[in-house]
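Note that one protein chain of the assembly has been removed; the remaining protein chains are unaltered in position.
So, chain A:
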Amino acid sequence: MKILVPVKRVIDYNVRVRVKADGSGVETANVKMSMNPFDELAVEEAIRLKEAGRVEAIVAVSIGAPACRETLRTALAMGADRALLVTTESELQPLDVAKVLKAVVGQEAPELVIMGKQAIDDDCNQTGQMLAALLGWGQGTFACGVALAEDSVTVTREIDGGNQTVRLKLPAVVTADLRLNEPRYIKLPNIMKAKQKPLQSMTVQELGVEVAARLKTLQVSEPPPRRSGVKVSSVAELVDKLHNEAKVL
């Protein structure tokens, strides 16, 4: 079977993002970029399924600026077999990303798509569910466990009250949550090897997908800052302040 893994290039999770002065977005110039952490989990899961047998090929796909190549090389260095870059000038919203991915699925015919549950830049948590809907496939979101069977996949999902287990008919879409696995550390020789692996590039237009942002971002601003607090020197002082000053006890 073939697994498709969409990976997004985002501002590294350790970077403290800054809102641009003109309120048009956040500062991305000279900022460290990385693979979306949830997508790393998705790549890792695909590799583990391949290592367990049953999976012949893992194809990583990224949609965005040419710089997404870097992200794809990371996926290849982790263990993906091939990579696909779909370039576009505009910033795509989840519905458009899902439409592009649907077209890629049409070309690649994977039986399973594993992706991140959420991109840590837009925090949308939509694309996997949208892709599943557009394909008419089942979805296993927020996965912390994935087990492949002959014609189905069983997914353990993290839900608000605990866990839920669902069985999906294949083909299906799975989205990764934090506890799915621990992504491997990339070894240097694998970075070298990744440079030899095929990375194909095409444009959104070449894929024949019409995209149109439905949401217009009018403004991006800083959240209101919390007023600075005070240091207390003892537990007794803390409880006194909570009781008599903040009045929350």
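The criterion applied here is as follows: contacts are C-beta pairs under 8 Å (C-beta built on N, C-alpha and C of every residue); 3 or more make two chains touch, one makes a residue touch a chain; residues count from 1.
To be clear about the criterion, contacts and distances are computed from a predicted model.
Undergrad: If you had to name the missing chain as UniProt does, which of "Cytochrome c class I", "Electron transfer flavoprotein subunit alpha", "4Fe-4S dicluster domain-containing protein" or "Phospholipid/cholesterol/gamma-HCH transport system permease protein" would it be?
TA: "Electron transfer flavoprotein subunit alpha"
Undergrad: Identify the residue among A:48, A:184 or A:241 that touches the chain left out of the display.
TA: Considering the complete complex, A:241 is the one touching the chain left out.
Undergrad: Just name the one of A:33, A:65, A:103 or A:134 that touches the chain not displayed here.
TA: With A:33, A:65, A:103 or A:134 as choices, the missing chain is touched by A:134.
Undergrad: Which listed residue (A:53, A:189 or A:223) would be found touching the missing chain in the intact complex?
TA: A:223
Undergrad: Residues on chain A that touch the omitted chain in the whole complex?
TA: Counting only chain A, the missing chain is touched by 11, 13, 16-17, 19, 26, 93-95, 98, 117-118, 120-134, 136-142, 144, 154, 157-169, 172, 177-179, 213-223, 226-232, 234-236, 238-243, 246, 248-249.
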